[in-house]
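A protein chain is absent from this complex, but the other protein chains hold their places.
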Amino acid sequence: MRLRIDEDGIRNVVEEAIGKSLTACLQCSKCGGGCSHSEEFDLTPRQVVESLLDCQDQNVLDSRMIWLCGRHCSGCQAVCPVGLPLNDIMAVLREEALKLDIEPKYEQPSLVYHKFEHCAKHRGEGEASESMVGGETQPA
Amino acid sequence: MSKKTLVIGGGIAGITAAQKIAQNGGEVILIEKEGELGGNFAKLAYTFPVLADAKMIVTREIQTAKATSGIEILPQTELRGVSGSAGDFTVELNSPSGTRSEHVGAIIVAAGFHYMEPTAYTEYSYGRSPKVVTSLEFEKMAAENRLPKGNARVVFVHCVGSRDKAKGYRYCSKICCSYSAKHAIMMKKANPDSKAYVFYIDIRALGKGYEEFIRDAMEVYNVRYIRGRVAKVIESGSKLIVRAEDSLIGNPVEVEADLVVLASAMEPPEGSRDLAGILGIATDEYGFFQEAEVNVRPCHSSKSGIFLAGSCTQPMEIASAVAMGGLAASEALTLIR
Amino acid sequence: MPRLDKVAQIPKPEQIFFFKSCVASNKYPGIEACGTESLRILGVEPVESDEQTCCGGFVTFANVAAPTASMPAVARNLSLAEEKNLDTCVVCNGCWTFLNEFGHFMNNNAEVKGSVNMMLNMMGREYKGTSHVFHIAEMYYRLKDDISKHVLRPLKGVKIATHYGCHYLGGGKYSAIDDAQMPTYMEELIDLMGGTVVPYAANRECCGTGFTQIINGKDLSLDHTQRKLDSVQEADPDMLIVQCPYCHSQLDRVQQQLNFRQGVNYQTPVLHIAQLVGMALGLPVSQLAFAAHVSGRERLENVLDRVGR
Partner (left out) sequence: MLEQVKDWDDDFYETFKPIAMGFVNEAEKCLQCGKCTGQCPAAAVTPSYNPRKIIRDLVYGNVKRVLSSVELWQCFFCSGCYSVCPMDINFPFFVFMFRLAAMNEGYGWEDVKQLEGYAEKSYLKDGITVSTFERNPFVMDNIGDISKIRVEAGLPPERTVSPRGIAEINMISDLSGMTAFMKQIGGVELLDCTTCTDEQAKRCKTKPMPSKVGKIKTHHRYYNYGEPGGKKNAEAR
């Protein structure tokens, strides 16, 4: 999904709260690489910071990551070479998400791809279908 | 037996070489294609990794060269022919005032480099939109105070012509990372309301001061660095849409920009193969002059008595060009004394 | 800017093998009718053969036919042109890419060519690789002087946007006659015929067909086409010119589907370059076969009223 980079994001809120600029991040991936829970995450801490810098607020606030990370573990901030307080960042993001009434998410979605809607008969009238029965509407 | 040395090219490497030879009692003829000395250095506003006034430094060096006895400066002069061998060359120099012949003991080639014209990069709308400029044009805009005003977004694109087999050169131009950071800082200094985005593949900031310089651009000047090569620059009304992938997230991104600056590659100087033909020295596959031995004889050409200095051998920054100018001078001195 | 050296390599033959396309024949017959008729007016006699089948590109990229199956089919079709000693002219980007790409592959791979010929010999044919494949838009650009001489219906005041299509410029970045990112030859042709070129931001975007994506991943496909159509609508051209029947069908028919699904109103007529040239060269309206078009018919009639029927 193509993202549009803007300037006004919650990045400023986060930076104010932690008293540090997120630009310090080296994007070295040490946080995600050493994380023992990263399998459960959709974003790694590094990607959270990168997304915040790109002001992709929706991506960050809609992620599972902010609800899962930084609760009982501080593995990533212990190894961060520039000392970003990642637990605090996640805490701020959770607060922001709650302010915007975003439901906490913990469940990992299924990654299985299912193909639905294969039946042409039951689509709305006036639509071409993907179906091949007896021929086709759309050439390709 | 003291003979003259011919220095080809009046950029910073050539000026340094001339100064060092003259300061050690040699005689130098410094020829320059253009009307003025200074080369590419003189086209810059600031240096990196320390932001210093480039004009001031280059003027000072030119003044020193002009004031040093033993340096004959010939502007608008080109080399037409060379004969003889190391220690005893006869060179033919051509200028608007006529042709003259000189005997020299050594020749130093400091022909500099050329910023590639990215005309092949039609995907970046270069040549179609006036808002897409090369870094050299950006320097000029900065010098003339024509940088975008107000809440403008400026996008800097790395590796235009470098690291590109299809449309450019396979090598890395080495300095683009640093000078793009410099430009981004210049932009931020000139207009603190502006936003600067730099699209990079890798940041090649080797050595002392360089990494710090780029980190400063990010952290102090708040320049946004995004990893991903820009795919397209599309004109849309009065704005430019820059499309790339933020490969650290793995998503395509889009930035609306007011100015796009292409960090065009350093390529061999125009006519480098012709000059090599006149001198009888070798060039590499790209047209840079071939050094005899890359590591320990970087300033020896394939022909004895002809030395190389500066960015006509490979892309390099000012400090290396100066160092190489000095080395070439000392090599020339050992030969002519 | 067109690569003039490439254009110069295109011959101006008296006859050319006209390669019929499936969509152009069965969905938009105007492309086929205008293609042959306009070539005739420009002094190139199109030669058709009813033994010519589809290029096989679609079934190949649908992964139903492996390259081993489609390569002989390509060779067979090209051998029809070779028998007549003619070059081939196609109206479809897909045919162009497929015939060119696999033709090149066979020409540069003696082993494959040998095995393909073994198969063709069984049916009394042989593939030599002597027929060059040209897109009809290339031919028009080559014959642009003749076009300007024969314009009977100048497109004065008609706002025209262009869409080049991916498989000609993108896939053929070294063999097409223009730059893949900033092509201008269709604009030149439009200028020549008196039309006004309308730029729009998404010009070089894909139409969204995605070969099989319109069938297998329809949501993706419609999503992408909608972006393209939004940009087109912003520029508000009288017509959108394509050079590929697949793009034609996608851009034309998806407008109706989006209108139906989302209650939007896209009404931009889509024309193939052959139809546009046919229109300018004064072919009868029935031969342009606008009756087969789905979207923006009113606007097309309006354009016809302006340029004369």
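Going in written order, the chains are labelled A, B and C, and every chain counts its residues from 1.
The definition used in the following text is that contacts are C-beta pairs under 8 Å (C-beta built on N, C-alpha and C of every residue); 3 or more make two chains touch, one makes a residue touch a chain.
The structure presented is a predicted model; accordingly, all values stated were derived computationally and were not measured.
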| item | value |
| --- | --- |
| Omitted chain's touching partners, listed by label | A, B, C |
| Hidden-chain contact residue, picked from the options C:W96, C:Y140, C:F211 or C:Y266 | C:F211 |
| Chain not shown: contacting residue from C:V47, C:V151, C:A235 or C:A289 | C:A289 |
| Touch criterion as defined above, residue of C:F17, C:F58, C:W96 or C:Y200 at the omitted chain | C:F58 |
| Hidden partner chain, touching residue among B:A244, B:I281, B:L308 or B:A332 | B:A244 |
| Chain C residues that touch the omitted chain in the full complex | 20, 22-23, 25-27, 29-30, 32-33, 37, 50-54, 56, 58-59, 61-69, 72-73, 76, 97, 105, 109, 112, 119, 122-123, 125, 166-167, 169-171, 173, 180-181, 205-206, 208-213, 215-217, 220-221, 223-224, 227, 253, 256-257, 260, 286-289, 291-292, 294, 297 |
| Residues of chain B in contact with the chain not shown | 123, 159, 163-168, 201, 227-232, 243-247, 250-253 |
| Residue numbers in chain A that touch the chain omitted from display | 1-2, 38-39, 42, 62, 107-122, 125-137, 139-140 |
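Basically, only the chains that are shown with their structure count from here on.
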| item | value |
| --- | --- |
| Length of the line joining the C-alpha centres of chain A and chain C, rounded to whole Å | 42 |
| Length of the line joining the C-alpha centres of chain A and chain B, rounded to whole Å | 42 |
| Partner chain B, residues of chain A touching it in the complex | 1-5, 7, 21, 23-24, 27, 46-47, 50-51, 53-54, 56 |
| Contact set on chain B toward chain C in their complex | 122-123, 125, 128, 232, 234-237, 241 |
| Touch list for chain B against partner chain A, complex | 195, 197, 218-219, 222, 224, 226-227, 243, 246, 248-249, 251-256 |
